[in-house]
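A single structure is presented below for examination.
Of the protein chains in this complex, all but one are displayed in their positions.
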Amino acid sequence: MLAMYRTMLLIRRTEEQLRDDFHAGRLPGGVHLYIGQEAIAAGVCAHLDDADPIASTHRGHGHYLAKGGDPEAMLAEVYARETGICKGMGGSMHVADFSRGIIGANGIVGAGLAISAGAAFAAQLDREGRVAVCFFGDGAANQGVFMEVLNVATLWKLPLLLVCEHNCYSEFSPSDTVTAGEITDRARAFNIPCSVVDGNDAVAVWQAAAAAVELARDGGGPSFIEAKTYRIYGHNESEVHWLSSEYRDETEIEPWRKQDPIERLGSFILENGVCARENLDALDIEIRARIAAAAEAAAAAPPPDPELMRDMMFSGQQP
Amino acid sequence: MLAMYRTMLLIRRTEEQLRDDFHAGRLPGGVHLYIGQEAIAAGVCAHLDDADPIASTHRGHGHYLAKGGDPEAMLAEVYARETGICKGMGGSMHVADFSRGIIGANGIVGAGLAISAGAAFAAQLDREGRVAVCFFGDGAANQGVFMEVLNVATLWKLPLLLVCEHNCYSEFSPSDTVTAGEITDRARAFNIPCSVVDGNDAVAVWQAAAAAVELARDGGGPSFIEAKTYRIYGHNESEVHWLSSEYRDETEIEPWRKQDPIERLGSFILENGVCARENLDALDIEIRARIAAAAEAAAAAPPPDPELMRDMMFSGQQP
Amino acid sequence: MAKKRLIQAINDTLFAEMERDPKVILFGEDVEISMFGDTKGLHERFGPNRIRNTPICEATLTGMAVGAAAGGYRVILHLMFSNFIYTGFDAIANQMAKLRLMTGGQIKLPITVIAGYGGGRSTAAQHSDTPYPLLMNLGGVNVAVPSTPADAAGLLKTAIRGDNPTFYLEAGGRGGERGEVPDDDFTVPFGSARVCRPGTDVTLVSVGAMMKPTLQAAGALAGQDIDAEVIDCRTLVPLDTETIIASVAKTGRIVIVDEARDRCSAASHIAAVVSDEAFTHLKAPVKRITVPNVAMPYAPNVEKTVIPNQEQIAAVTESLVNNPDK
Partner (left out) sequence: MAKKRLIQAINDTLFAEMERDPKVILFGEDVEISMFGDTKGLHERFGPNRIRNTPICEATLTGMAVGAAAGGYRVILHLMFSNFIYTGFDAIANQMAKLRLMTGGQIKLPITVIAGYGGGRSTAAQHSDTPYPLLMNLGGVNVAVPSTPADAAGLLKTAIRGDNPTFYLEAGGRGGERGEVPDDDFTVPFGSARVCRPGTDVTLVSVGAMMKPTLQAAGALAGQDIDAEVIDCRTLVPLDTETIIASVAKTGRIVIVDEARDRCSAASHIAAVVSDEAFTHLKAPVKRITVPNVAMPYAPNVEKTVIPNQEQIAAVTESLVNNPDK
């Protein structure tokens, strides 16, 4: 419980740092913030080991951190430094750490679905009980690969958990203007275990994922979870620079702010006496310090050697 | 009723001709036979006018003929003649006649889905009550565009009828080895009208299509029909040349032969006194003669002028 | 004449063309709000039938463009970033580029696909490709890559009014370039390159966002007494090989600048045409300045090393003119 809280807080503080860094002009590329959705990454990844592969999205910092990715290396990556987890070659949309099963954030909407299915197939063949997880958005659920992967995963009984993060927006389009029906019904058509959970309730996510991950590890095949949540920030942090009209009201956002997943888990922890308010506060201070230091280190780190690039396109072959 | 019977018989005799032509080495390319599935094309197209666009498949002779395509021009096309409906440039997999709303057979499995959605969008904008129809196979239903098109068509209330011809095979793979769950459930997830019909029963197909086409014409949006049928012949006529093992038993095919859609509609016609056996026999003789003559004419027609090709890639522009 | 930004010229042209012909429709992801600004305001003016946001489903969008065009509309499909061309590539390569021939020339396919291309803004490998070489090889689609606001307007009109599929590639975030745009209803024909700067010593051929560093390099070379002729291809399909060859006939030397990866680039193809059809005029090797065969790196300092720039163009050209034997 506390571990989940720590993860969520780590994500939040890291992203607040990146938000501020972006607006201060310290980052070369854009960032898509996960703030408000932390319970999903944390609740699902709590069940996973380094060996379990996860595929993520353009909004991937949270998944990376929840899966145990190094925050220092991630910040350095977004800062485009040689010390970055991808040596500055990928940036925010491509943070990946294969040693921890983070097989990558991805700039192509929906791309993680097929990649995770392939990873699940590898896991299945290895018979070591690994499970693959794909996080994807409600917008991504409109890409045909979603159905294709449901089909293959069901047929082959792949150890795969598909987690759709329904945050009510697909870029600037409200979900119901681009998504017909209920996304979960698309998965139900394949008769696999499906659940719809409150994505701002870490405990609920944790529970749904527990069942799905266990099933997959035991050879029971794929499951689907739709986590209902809300994107508190914009599609990406650069939108304020070019948006000429508003696409949503402050009044729409406000109620969701009250559903803050970190505060909710915090209350739950306190109510259940897991620890005291002071402990949570101390944790926050610790994390803030860590992230501030990480950002400073990232800022001070050297940019990548351009020649590196030529060794990275191929393994053992020049491009 | 009789018109439908005539259509089905026309398809059957034309394809028998092409089958024999192929095995006699008279055709340059391969052919995929629609024999046994005629009730679907005939039952659906009975509700359509020239102005209504249909998208078809690699197994598209039946759709072409049911939609009023010229048999002579189709045979000439498969014979690769300049008199062919596509001037010999497309062949069996690409028979199309835009003047009759036949926007093309297609060699890419699933491709007709998106094309028909575009045609349905054009029909919607024109507000002339046109409806677009897409015929596609059970194998094509595993392509993600199927779900994508369901989503767009539902959202936009497109005048589109999706007709899945479930003939139990996707090439050499029995459907249940490559298709999870019920295809119709995938469409049901979008809360559009769905029906599953006996695809060898022309009357049943006709009825299901009547409702769907009327709904679409009235602005009621898309519908889905799954027609259960069986592919009596091989995937394509060339398979006998390279198949080293059988992929299905004669005993599996036999019961389906007894469900021959033409015989079933013939019996229905006779039972209901629509006409007499002699009339049906006369029709058959007439059609056989027509097709034999068409094949002869095709065989005698000149091949296309190769220079034609350069005018056909672009409209008013050299390639 | 009015001075405007390239993206503004595109936006104005879309307004004008939609006003002009009610059969013009435009759809794509978030075209209503318009991330690049090119489709801004169209939705308010023309309403949801003619301007429509779509779900994320590029494979379907490209196919729908074909279907709607076959259904009598002049379709503009906005694919946002050029990398998403790959996501919708099936219907592009297998339908759009082939359907007319396969049907014996029965149809017209008036389709304009708009997408932003190219690097330079740390968008990393999946939002920065320069995909025109692939499109050029398909055979059945035109490719227009405007470099000035006037050409942006003129080529877009030709694309929209034309009866064939055209990929209209915008130089991404670099749509800010300003320039004069005539007020009258002018068009820029396809297959007509523009000699932007006449010269006698060497021919510099380029296109799109590479025109700027190429022209700057030509300016710098003038200071070194090298008189470069600069050609903007404007469209890569059709390609105006005549203008290029005529220039090489005069200068005897050519440097081709291209933002695409080198292998099978537009530069490769132009080099091939020149080394065949203008061979007897050539006094020196045919030079290409292209992006190396890598995915676009995120780090700005690394990205900078892969995109052709003024210094590189000037240096290669200078050495070509002064040391013809390489």
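As written, the chain order gives the labels A, B and C, with residue 1 at the start of each chain.
Note that in this section contacts are C-beta pairs under 8 Å (C-beta built on N, C-alpha and C of every residue); 3 or more make two chains touch, one makes a residue touch a chain.
What you see is a predicted model, and the numbers here were worked out from it, not measured in a lab.
Participant: Write out, one label after another, the shown chains that touch the chain missing from the document.
Facilitator: A, B, C
Participant: Determine which one of B:Q37, B:S170 or B:T229 touches the chain that has been left out.
Facilitator: Spelled out, the listed residue whose C-beta touches the missing chain is B:S170.
Participant: Pick out which of A:V149, A:I183 or A:I291 touches the chain that's been left out of the picture.
Facilitator: From the options A:V149, A:I183 or A:I291, the contact with the absent chain belongs to A:V149.
Participant: Which listed residue (A:L9, A:L75 or A:L113) would be found touching the missing chain in the intact complex?
Facilitator: Of these options, the touching residue for the absent chain is A:L113.
Participant: Under the stated touch rule, tell me which residues of chain A contact the chain that is not displayed.
Facilitator: Residues in contact with the chain left out: 53, 55, 84-90, 94, 96-99, 103-104, 106-108, 111, 113-123, 125-126, 132, 144-145, 148-149, 151-152, 155-156, 308-309, 311-319.
Participant: Touching the hidden chain in the full complex, which residues of chain B are there? Just list them.
Facilitator: Residues 28-30, 80-81, 86, 88-91, 93-94, 106-110, 139-140, 142-144, 170-173, 177-179, 242-245, 247, 303-304, 306, 308-310, 313, 319 of chain B touch the chain that is not shown.
Participant: Determine and list the chain C residues touching the chain excluded from the picture.
Facilitator: Per the touch rule, chain C residues meeting the hidden chain are 58-59, 83, 86-87, 89-90, 92-94, 97-98, 101-102, 124-126, 129, 133-134, 136-140, 237, 239, 260-261, 263-269, 271-277, 279-280, 282, 284-288, 292-295, 297-298, 325-326.
In this section, only the chains that are shown with their structure count from here on.
Participant: If each chain is a dot and touching chains are joined, what shape do you get: line, ring, star, complete or other?
Facilitator: Drawn as a graph, the chains make a fully connected set, so complete.
Participant: Counting only Cα atoms for the centres, state how far chain A is from chain C in Å.
Facilitator: Centres of chain A and chain C (C-alpha means) sit 36 Å apart.
Participant: Quick one: chain B and chain C, Cα centre-to-centre, how many Å?
Facilitator: 40
Participant: Give the residues of chain A that touch two or more other chains, as numbers and ranges in rising order.
Facilitator: 142-144, 177-179
Participant: For chain C, what residues touch not just one other chain but two or more?
Facilitator: Residues 54-55, 57, 59-60 of chain C touch two or more partner chains.
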